[in-house]
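Only a single protein chain was left out; the remaining protein chains are all shown in position.
The block that comes next holds subunit A.
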Amino acid sequence: MPVQGIRTVAAARNGVGAFILPCKRMDFHYCDWAGSSRGMVSFLKSALPSFAKANPQIEIRVSPRPHKHPVIKGHYINGREKAICVRNLEPEQIFKKANLLKEASGEKLKRTKKPVTSINDSVRGIWSPYHGDIKTV
């Protein structure tokens, strides 16, 4: 056969066509008794319904965690999870933490050094020493 095909898998580009929010589940843990959960309890009562309504793509679980500090956990598409302890925080601060988890990609935080990362080839091409005029030193 003159030419054979090589089997691969097409790479996903989240956001190029459809966008899938990487955060798929958020767990809210609170304690009914402890004082560090006071802000969390009022957040669950007041702000969580509107947060859940604004983000229907996130499955939200609320469960008590007695005698422990309140925690928000985000579960992500890549299988990782992120947890933030929200002890003694006000409802507004907890809302910011929940938004942080919602917008996270689930990857480990890493420093980006290049302004653009792309899987496409460079439009300009790669410089070649064998083409063009002969350089004189």
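FYI, a contact is a pair of C-beta atoms (placed from the backbone, for glycine too) under 8 Å apart; a residue touches a chain by one contact, two chains touch by 3 or more; residues count from 1.
Convention: contacts and distances are computed from a predicted model.
Of the names listed as "Beta-adaptin-like protein C", "RNA polymerase II transcription factor B subunit 2", "Large ribosomal subunit protein mL44" or "COMM domain-containing protein 8", the one that matches the UniProt record for the absent chain is "Large ribosomal subunit protein mL44". For the chain missing from the display, the contacting residue among A:Q4, A:S63, A:T117 or A:T136 is A:Q4, taking the whole complex into account.
Contact residues of subunit A toward the unshown chain are 1-14, 16-18, 20-21, 24-25, 56-61, 77, 119-120, 128-131.
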